[in-house]
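First the structure, then my questions, so here it is.
Only one protein chain is missing from this complex, and each of the others stays in its spot.
In this document, chain identifiers A and B correspond to the written order of the chains, with residue numbering beginning at 1 in each.
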Amino acid sequence: MQRFSCPFCGLRDEREFHFAGEAGKTRPDTTQDVSDKEWANYLFFCKNTKGPTREIWVHTTCQEYFIMERDSVTMEVLGTTAMRKDTA
Amino acid sequence: MTSTLAQKSAKATQGEIDMTRHYSAFSVFREGLKGHKGWAPLWRSPAPQDAYDVIVIGGGGHGLATAYYLAKNHGIRKVAVIEKGWLGGGNTGRNTTVIRSNYFYPESTRLYDLSVRLYEKLSRDINYNVMFSQRGMMVLTHSEAEMEIASRTVNAMQINGVDAELLDVKDVQKKAPILNYRSDARYPIHGAIFQGRGGTGRHDAVAWGYARAADQQGVDIIQNCEVTGFLIEGGVCKGVETTLGKIRSDRVGVAVAGHSSVLAEMGGYNLPINSYALQAFVTEAVKPVMDTVAFSPMTGSYFSQSDKGGLVIGGGLDRIPSYAQRGNTPTQETVLSGIIEMAPALAKVKLLRHWAGNVDVSPDSSPLIGPSGTQGIYINCGWGTGGFKAIPAGGYVFAHLLATGNHHDISRPFDPDRFRTGRLLDEAAGSGIAH
């Protein structure tokens, strides 16, 4: 059982969290032309890094999304930060 | 030692030493009388050559089957299979050995049923007993609404030419008396989707059998050789760099489930894949109590009984993306409590061992077979939790792709371009069956 630190609630059981995707993806402006490739890259493709990663997670009990840096091999958590600096 | 073995087997092929290569009851008997001293090695341990017609990265089931069919179906024998550890050491040796083709969409059916059909003949084809046991696979239903969805799936399978039956609870009880038939169960059994041709196989034997057969066709299987990069010249792949040096080839196939994204980064292409740990469990051996495979979609747990007697248990993916080949306790509790819910009589059976493999999870849980995006590199990945059952077909169509440069009709729908066209093949969408 792993534990993650929600920036708002502190250390909690992994069961309270949900992986929401890799950090750093921006939704294309769909009011403009978006190519199939661009859309597929945004929607499906990912780095899936082995080793230190930067991901978005949600703490389902407080429903806040946050950024977690962790190692996908050792499972070590390297740090968590709120998405918005002013609420951290 | 390695070189001695290589020499010995080289001599054996020339008929200078009478080593037993063909397997049969008779050869076991004859060797038994001689103290089993005459068995030939299952495969050589050759040093890599400078260049090959095709390089297959990954000495798991898919990679070895690919090499075998390259040689057998396409006459391409100058093939190297490069494995960073020991052959069959990835998901081929870590799964729960289920083989089935109870799929909803015709595209999936064609692929997975090709696999079942190849499995049906495999032991004799490769002269190695992979113990494909067609004891049947049942997907339980727990409500009348699920029975309706089940009949949708059964009809789809029948229309697609695959054997399928809709069982009522009495039929289920006949086939698997050990399950939970209490009417007050949280998930009472109403019936099941049954595929009689489904079942289990001996996972290691599939890797070993293909390796032996490929080796006999002249394929070089190079273990303990890790790919560290691709030789890219003018944007085109010309081979690989490995811990044993450069090996050149114009066609490189990548079949490294669990690490597909790592190779993708080296090869300069992208994949829509996340790696997750998938756990499996085995109990101590008990006398036969379960003659089929049963899966409960509500708990996500399933089990069968191995020929040795151990109950082989599986469930859903761990919830944390991972490259660690170990699982997490919450999933263990979910899967094992689900098993007792399914079959309370198993409560006192002891868990012997649990482990995990790393699987490629694609957005539609269907595999990706096709050109990688970097010229000269082809991919076979994204099998999710169900790669084992697809080994023969995966190898068969991937060999076709590597040999001809073109898709086999069966693999075309699984080309990665589907993520651009939107033609996803999400089985869960139609059949409600997790992979």
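Assume a residue touches a chain if its C-beta (ideal position, glycine included) is under 8 Å from a C-beta of that chain, and two chains touch if they have at least 3 such contacts.
As a convention for this text, contacts and distances are computed from a predicted model.
Colleague: Which one, "Tetracyclin repressor-like C-terminal domain-containing protein", "Sarcosine oxidase subunit alpha", "(2Fe-2S)-binding protein" or "Sigma-70 family RNA polymerase sigma factor", is the UniProt name for the chain you do not see?
Modeller: Record says "Sarcosine oxidase subunit alpha".
Colleague: By the contact criterion defined above, which parts of chain B meet the unshown chain? Give residue numbers in ascending order.
Modeller: Touch with the absent chain occurs at residues 1, 5, 23-25, 27-29, 31-33, 35-37, 39-45, 85-86, 88-89, 93, 106, 123-124, 127-129, 131-134, 143, 145, 148-156, 158-161, 166, 177-178, 180, 182, 184-187, 202, 204-205, 208-209, 223, 283-289, 298-299, 305, 307-309, 324, 326, 328-329, 332-334, 336-341, 344-355, 420-424, 426, 428-430.
Colleague: Across the whole complex, list the residues on chain A that are touched by the chain not included here.
Modeller: 1-3, 18, 20, 27-31, 34, 36, 39, 43, 58, 60, 63-65, 74-75, 77, 83-84
Rule of thumb we're sticking to: only the chains that are shown with their structure count from here on.
Colleague: Whole-Å distance, chain A centre to chain B centre, using C-alpha means?
Modeller: Distance between chain centres: 31 Å.
Colleague: With touch defined as at the start, can you tell me which chain A residues reach chain B in the complex?
Modeller: 1-2, 13-15, 18-19, 36-37, 39-41, 43-51, 53, 55, 72-75
Colleague: Which of the residues in chain B end up touching chain A in this complex?
Modeller: 259, 261-262, 265, 270-275, 319-324, 328-330, 363, 419-421
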